[in-house]
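With one protein chain withheld, the remaining protein chains of the complex are depicted in position.
Chain IDs A, B and C follow the sequence of writing; residue 1 opens each chain.
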Amino acid sequence: MKVGIIGASGYTGQELVSLLIKHPQVELCAVTSRAHQGKPLSVVIPKLGNIGGKRSFVSPSIEELTKSDIELFFLALPHGTASEYATALLEAGKKVIDLSADFRLKSDATYQEFYGSEHPASQWLPKAQYGLPELHDLSWEISHLIASPGCYPTSIIVPLAPLLAHNLIEPSDIVVNSISGISGAGKNATERLLYCERNESAGVYGLPKHRHLSEIEEQLSLFAKQSIILSFHPHLSPMNRGLCSTISVKPQDSSSQEEILKCWESAYNGRPFIQILKEGELPETGRVLGTNRIDLAVEADKRTNRIILCSAEDNLLKGAGGQAVQSMNLCNGYKEESGLL
Amino acid sequence: MKVGIIGASGYTGQELVSLLIKHPQVELCAVTSRAHQGKPLSVVIPKLGNIGGKRSFVSPSIEELTKSDIELFFLALPHGTASEYATALLEAGKKVIDLSADFRLKSDATYQEFYGSEHPASQWLPKAQYGLPELHDLSWEISHLIASPGCYPTSIIVPLAPLLAHNLIEPSDIVVNSISGISGAGKNATERLLYCERNESAGVYGLPKHRHLSEIEEQLSLFAKQSIILSFHPHLSPMNRGLCSTISVKPQDSSSQEEILKCWESAYNGRPFIQILKEGELPETGRVLGTNRIDLAVEADKRTNRIILCSAEDNLLKGAGGQAVQSMNLCNGYKEESGLL
Amino acid sequence: MKVGIIGASGYTGQELVSLLIKHPQVELCAVTSRAHQGKPLSVVIPKLGNIGGKRSFVSPSIEELTKSDIELFFLALPHGTASEYATALLEAGKKVIDLSADFRLKSDATYQEFYGSEHPASQWLPKAQYGLPELHDLSWEISHLIASPGCYPTSIIVPLAPLLAHNLIEPSDIVVNSISGISGAGKNATERLLYCERNESAGVYGLPKHRHLSEIEEQLSLFAKQSIILSFHPHLSPMNRGLCSTISVKPQDSSSQEEILKCWESAYNGRPFIQILKEGELPETGRVLGTNRIDLAVEADKRTNRIILCSAEDNLLKGAGGQAVQSMNLCNGYKEESGLL
Partner (left out) sequence: MKVGIIGASGYTGQELVSLLIKHPQVELCAVTSRAHQGKPLSVVIPKLGNIGGKRSFVSPSIEELTKSDIELFFLALPHGTASEYATALLEAGKKVIDLSADFRLKSDATYQEFYGSEHPASQWLPKAQYGLPELHDLSWEISHLIASPGCYPTSIIVPLAPLLAHNLIEPSDIVVNSISGISGAGKNATERLLYCERNESAGVYGLPKHRHLSEIEEQLSLFAKQSIILSFHPHLSPMNRGLCSTISVKPQDSSSQEEILKCWESAYNGRPFIQILKEGELPETGRVLGTNRIDLAVEADKRTNRIILCSAEDNLLKGAGGQAVQSMNLCNGYKEESGLL
């Protein structure tokens, strides 16, 4: 299958290029970047080296892209810009995996609440598939538009969704603390993201209503079959990549650490990119760096009658580009791990 | 006043040496280290350079120390060893500021529960003053033994204690997430603390019952006048120093963000080492690095009806050596900031 | 081909496991570790996850290994221990790629000078092939023993060897400065390698006669057809991986930046893992992280009439495990890049 990447100058886009250029079953035919068009890929993504061959960034002309014989486009564009490309490509019959947040919500109202403006293409919101492949059966027959979730939602929805679906935890008392590497904040030349500003410093930000909270709650509400509102405390830590979440929940009366493990094992049985750690082990981002895996662990705290759920992932792989490729693999009928090991 | 430091080979001890050697009102007369005795201070603590002069580490002989004319000893010893020195020095009429956890609990039973053995000198437990100088009126007349709290307790007790004392938050629903720099784990040559193991990795550890939780709960219970049990999730992040805590609490019916700010301002009014941040600002460890300060902020989350309390400190200063010096300053009648700016 | 790895508890061994477990043309049949035998691979090498399957570390019994049907062994053992395994395996008809320094020298006398003891199996020294595949034609017909060079030698020999062979630079005036990430120092639980000791610190070490200087000089002397003695200043920098070298040389009378580029291009034409940067670009370790590539650049300094050669590589790939796999690929007749992209 011929694929293209639109907007590959950020960290997510670059990771996608690395993945798709080596993918055994697709041909990466176009990589666009407004800022870098005409430059060889390897100048902007140095780790490619000669793997990039003589390829260069091309112009992101919507007209040319819709006319091309490329069948599937990955959008690694800023929120807002993505929907413009997505609708044009979808209308031209293309398939789209969008890594922005533009189509991750079902509810137009929630979009307005969290993003502060009307959705530019709200007719597409109900059609998009939320691309968490371990929780949703993805298929091109359902829709040509997959909204691929990012790092925070993945790290939080994966541990919580099956527990809420099986009523093992109280839906009203969930406190999530996450720690993200700096690449999660994007490749923006702002003072706040300078090396000397972020190195040797850790702290919380985006309180109390981080934008991605909207999709986390909407997705979890679907699984819980009731409205979920949760506390979310994202932090930055001085490291390039990696994201971990530590989630405090209340068990329903009878549920225990063992039942939670069993629930996870049954929900994620055989899934290659979810690893449930053995008792006594706890997730660390360093353990999953460079993999498409999310590691999970659970620990009961009898003193407070709470349960602690822990997850860790590489924010640019399972939390971004890797997950998008995983969704493509499944929709295209490839092996789930194809190009991801 | 002549002072000594017993056990100065770890990160806390070294920081204490740096502080006391420059302190304008005390004379640092002895610095002991079993491992380094005979070596010049500046060999083990290179940043001292010639400030260390010709001083060397001396033998930690209890007999010699008790006979010396040193009036006050700081103990930067491993938990367990500290109590042995403390009792001998106290019985010889010396004053002691202990930076270990040995005398931080009032309850012998809690000690046994969390430390797994009987306390070696439990008769001293009720006599020790818990050295959080913004919350306890410290004085040599009360006792010659100050148990100086460490980084986690300081970052958690300072924001919570006045709120619990004034009944502004529910005592039964407190979830604490903390992120610590690696020096908090001490200078132990173990594989887990190697550069390549900790760099580019973040994760939770010590679940669910970290040892220092015992003193956090005991102290908070004193202020709340009821038993406090809380959830505590400590994390390590790749940085040398710094510690931040993000604490999720439920307000009592009527209490608001403004009341919490007012409560803090009244409790900590004029205290030089507590800074309450302006609305919209959040603590980051990088902002307090190299200072004896703890920064506080509060953010209400109306959606979940919870309140988020945030703190940040330098774990080796306000979370260790700086705090011990601050306690000495107050007990000795010096300016609180003396030697700490 | 069935392959095994002996000694896979260090950083190099772990990288080798990751590479060989995914290699499309070999079967990784045994991974030994004295410290970890019996443990699943994924416990010690967490990034493997379920890629490691149910494999565990096995005992490093020389007797069993020689009797097995494994054809090729990679030795990731400490210097000294490697030769013991190598000789036994070679005598049993096995092929060996040794990643230690044990067989990298031809000269017994140089070994004694730099390692301070007699070589334990000096009869094998002249038989070993020095495994720098861009400079030596490797073949199992020449010998069953390949001594795979490490990070410093690779980063220094690759830029210098062709220039010395073609008499473009003065052989007597070479000053090499290298900066290595901390994994180059191995996974040893020593105080010097603790996170807090290495973070936020850079400095030179091992002056003036680092052990690996011996093989660098011996190899370069072969290419120069005269004895090469050089100045070597290795530094540590706070990063997990990566190594760069900045080499100051004097050009022979007529030689210029262009001639050096031409010489490199002719020597390394078509080699997939050597990238000569465009004018104005300089190597950085971050550009080659996670690749088996070495990047090269040259810059003339007309003011001093010197030439600056620069290289960068990932010390655990092109500087260790990747290079060993590359040598295997070539000797086995596989594609040079097999399993390395």
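In the analysis below, a residue touches a chain if its C-beta (ideal position, glycine included) is under 8 Å from a C-beta of that chain, and two chains touch if they have at least 3 such contacts.
Keep in mind that this is a model prediction, so the values were computed, not measured.
Trainee: Among the chains included here, which ones are touched by the excluded chain in the whole complex?
Mentor: A, B, C
Trainee: Tell me which residue among B:80, B:120 or B:272 touches the hidden chain in the full complex.
Mentor: B:272
Trainee: Could you tell which one of C:241, C:293 or C:318 touches the chain left off the display?
Mentor: Within the whole complex, the residue contacting the unshown chain is C:241.
Trainee: Which of A:37, A:107 or A:199 touches the chain that is not shown?
Mentor: A:199
Trainee: With the missing chain put back, one of C:127, C:187, C:211 or C:306 would touch it. Which one?
Mentor: For the chain that is not drawn, the touching residue is C:306.
Trainee: What residue numbers in chain A mark contact with the hidden partner chain?
Mentor: Residues 11, 182-183, 187-191, 193-200, 238-240 of chain A touch the chain absent from view.
Trainee: Which residue numbers on chain C touch the omitted chain?
Mentor: 173, 175, 177, 179, 181, 197-205, 207-209, 229-231, 233, 235, 237-242, 244, 246, 248, 282-287, 289, 299-304, 306, 308, 310, 312
Trainee: Which residue numbers on chain B touch the omitted chain?
Mentor: Contact residues on chain B toward the absent chain are 22, 46-47, 49-51, 200, 272, 275, 284, 286-291, 293, 295, 341.
Rule of thumb we're sticking to: only the chains that are shown with their structure count from here on.
Trainee: Taking each chain's centre as the mean of its Cα atoms, which chain lies farthest from chain B?
Mentor: Ranked by distance of C-alpha centres from chain B, the top chain is C.
Trainee: Please identify the chain lying most centrally, where each chain is represented by the average of its Cα atoms.
Mentor: A
Trainee: Quote the value, from 0 to 180 degrees and to the nearest 5, of the angle by which the CA atoms of chain B must be rotated to coincide with those of chain C.
Mentor: An angle of 180 degrees brings one copy onto the other.
Trainee: Same residues or different residues: which describes how chain A and chain B meet, taking over half shared numbers as same?
Mentor: Result for this pair: same.
Trainee: Where the centres are mean C-alpha positions, what is the separation of chain A from chain C, in Å?
Mentor: Averaging C-alpha atoms per chain gives centres 37 Å apart.
Trainee: With chain centres defined as C-alpha means, what is the inter-centre distance between chain B and chain C in Å?
Mentor: The answer is 46 Å.
Trainee: Residue numbers in chain A touching 2 or more other chains?
Mentor: 200, 284, 286-287, 289
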